[in-house]
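The complex appears here minus one protein chain, its other protein chains still in place.
Order of writing sets the labels: A and B. Residues in every chain begin at 1.
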Amino acid sequence: MDTRLPVEKTYKLFIKGEFVRSESGRALAVPNESTGGITQVSRASRKDAREAVIAAKAGWHAWASKTAYLRGQILYRLAEVMEGRRAELCEARTQAGVSSDEAREEVDLAIDRTVHYAGWADKISILLSSTNPVAGPHFNVTSPEPTGVVAVVPPDGGATLLTLVSTVLPVIVSGNGAIVVAPERDPRTTIVWCECVATSDMPAGVVNVLTGLRSELVPQVAKHMDIHALDLWKSDTVDAELAKSASVDGAENVKRVKVRDAQSVDWASDDAQGLSFIEPWLELKTVWHPVGL
Amino acid sequence: MASKELATVTQGTALRPPKHGWQYAPSPEGTDHFKLKPRYELFIGGKWVEPQSGKYFKTINPATETVIAEVAEASAEDVDRAVRAARAAYDTVWSRMRASERAKYIYRIARRIQERSRELAVVESLDGGKPIKESRDVDLPLAAAHFFHYAGWADKLAYAIPGRRARPLGVAGQVIPWNFPLLMAAWKLAPALACGNTVVLKPAETTPLTALLLAEILEECELPPGVVNIVTGAGVTGGAVVNHPDVNKVAFTGSTGVGKRIQRDLAGSNKKLTLELGGKAANIVFADAAIDQAVEGIINGIYFNQGHVCCAGSRLLVEESAHDTLVRKLTRRIENLRVGDPLDKNTDVGAINSRMQLEKIQELVAAGVSEGCMIHQSHAQLPSKGFFFAPTFFTGVSQSHRIAQEEIFGPVLSVITFRTPEEAVEKANNTHYGLSAGIWTDKAAKVFWMAKRMRAGVVWANTFNKFDATSPFGGFKESGFGREGGRAGLMPYLNAEGV
Partner (left out) sequence: MALKKKAVSTSRGARSNGHAIVKPGSQDEALHLPTGGDRRRHTYRPPHVPPVEAVGLEERAASLAKRSIKKASKLEGLKMAISMMDLTTLEGKDTPGKVVAMCRKALRPHDRLDVPSCAAVCVYPNLVPVAKRALAGSTVKIASVATAFPSGQSPLKVKLDDVRRAVEFGADEIDMVIDRGAFLRGDYGKVFDEIAATKEACGRAHLKVILETGELGTYDNVRLASAIAIEAGGDFIKTSTGKVQPAATLPVTLLMLEVIRDYVDDGWRVIGMKPAGGVRNAKQALQYLCVVKETLGDQWLDPDLFRFGASALLNDVLMQIEKEHTGRYAGEDYFSKD
């Protein structure tokens, strides 16, 4: 007998640069379309979400304090690592039910999109800053800064690797820390992608991932007072009602909440990338200083 | 009990401080991790081709005056071949390629430069004489950074010129100087390629080697043939590049004299031109400045790269009340500059790039002395071979002295005093150059007041000689026009047509 029993991967949460099980000990069964079996993934709890916020806050501070150039280098490194792990990324997608050809095409797009965002790191401020000709003896300059901790709820269903990078990278490229509520139907892809993140030299806590039930997790991140913004993509597991209540909850600490419909974007096209995806997660700061002797 | 135990312990040997001071042993950077070829051909259309004339010139190590390699001398015919290769690559490949794919080639180049950075740094120091610590810590990281930065622009050109369609110009002819050979190649190539142009680049005749190693890197990166062509040679070759009728864009960095000639030659043609020329920067120190950091800024401003820097702070304008303190500190400080073997990791001031340049420096210093300025020179022991010049500054200099007017392009500083900020502005701007300026004061409002009045393209406040891929660099007045770095650095390579 030369058959060999494969060693299966355990899918855990990704918090503060570490892969951890849910403190609740609960798991969620996700079907594996390529084997017909199931995968048990961690079902994150409120306490896991709380830990993720603490991690994201630290991640934001560490990440935003790096130079834009270094952030760009690290995102480019992420693209390099994704290229090296393309087989695993493809496999994760076929396990979610897409064909090998579709998976390969999607992974290509996701890697190229990562390269695209790597190039943004040191251009955001160039394009969004201004020196303002105020009517007086003052030097006056406006420049963007990251908002802080941003919860991202990427689309569920569809090209979940491409939509993941297309929603998370524009949030973090400027220096924000992110908490990602993974697609419920295909959490594996997000976790495999986190393995790329974990080996890309990105500081711990910049990207944190919660897997589990979105009906549980979305309200938790929407209510958390230390999360400054919420990027919510309506899709299979986030209906209009859930999105609405999250928007209402977000008002408690004046969160920047953006609710969009995943169907409204052609994710494979160049329209699904660029500055307009980055800009919502920035704050503008204006500094005045006198000019004189 | 304690003292009993100690009875057997004898004291360690007494040590007195070294009599002649503590000297740093030589610490030369290794050269065994790469091998240069004895002869380099021209890089045209993705191939290494012999020059039609069969002529080669020697490139020497200015620190030892020994020959490093032979390099092909490109004639007008060779340049024509290069331009034709660039045109073909432009028409068939580079201008048609998806911008995001173009970006990935440029990222590859950036990465390769990082990977081979030590080799490139050593060759830069061998061929040009600059201290290894500078080529290692300044030239190479900045060169890679320029490629990274502009790689990211390739697919974002529409953001750079909103409301207009960004199109490349075609073939760019680029002529670069000997003071930052690889870095200047990066400054020129990166934005040109990002915008979709193809290039014929001519490195300086005294420092061609790193550009040729860069050509090897382009090969390794599988850059399509003809996108970048490198033709080596002297002024005649450069003239052939800028005057070739099928070149759409000319970029030149070098002396103001040559820049003017190029501008005249191109008059009436449709070629787009940018020039980055000489400078005679004022480094202005107020009495309220952070004086010790100002001293470092002055030292860096004039002795960095042996003063072979177009934006060097070659005129020190100091508020009269701070003059004596500053001169005392400078006198002390220049003695600590280690002059010598460029490959020694502790060398602060390396070799002058060429005998010709050394003679020019010597001539101007002699003029300073004969015009009655007071010379202060470090007592550094200069190597017996090679081209070296001790760090020097002059006090008692006034605006009319030759050393205050002419660009020396060497480790020579002129100290001039002023009494009021207005006077500082007047003296700083009293030159036909306008590349850079430095301002040292603890009062930020004064920084902005002064900066507003400086007729210079780059103003450093409480720092000096800072460069970054995101930051535009270039001059006012006879220091040239056009900017390199950042968004502005794209403009010279784009045809920004209205929609």
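Some notes on this structure:
Methods note: contacts are C-beta pairs under 8 Å (C-beta built on N, C-alpha and C of every residue); 3 or more make two chains touch, one makes a residue touch a chain.
Values in this document were obtained by computation on a predicted structure and should not be read as measured data.
Every shown chain that the unseen chain touches in the whole complex is listed here: B.
Checked against the full complex, the candidates B:328, B:385 or B:419 give a single residue touching the omitted chain, namely B:328. The chain omitted from view is touched by exactly one of B:196, B:297, B:313 or B:386, namely B:297.
The missing chain, though absent from the display, is touched by one residue of B:359, B:422, B:442 or B:497; that residue is B:442.
Although one chain is not drawn, its touching partners on chain B can still be listed: residues 2-3, 5-6, 9-15, 17-18, 21-27, 133, 137, 288-294, 296-297, 328, 332, 336, 345-346, 442, 462-463.
Here, only the chains that are shown with their structure count from here on.
Averaged C-alpha coordinates give centres for chain A and chain B that are 41 Å from one another. Listed in rising order, the residues of chain A touching chain B in the complex are 68-69, 72-73, 76, 112, 115-116, 118-123, 126-127, 139, 270, 274-275, 289-293. Across the interface of their complex, chain A is touched by residues 100, 103-104, 107, 145, 148-149, 151-156, 159-160, 421, 444-446, 448-449, 452, 469-470, 486-487 of chain B.
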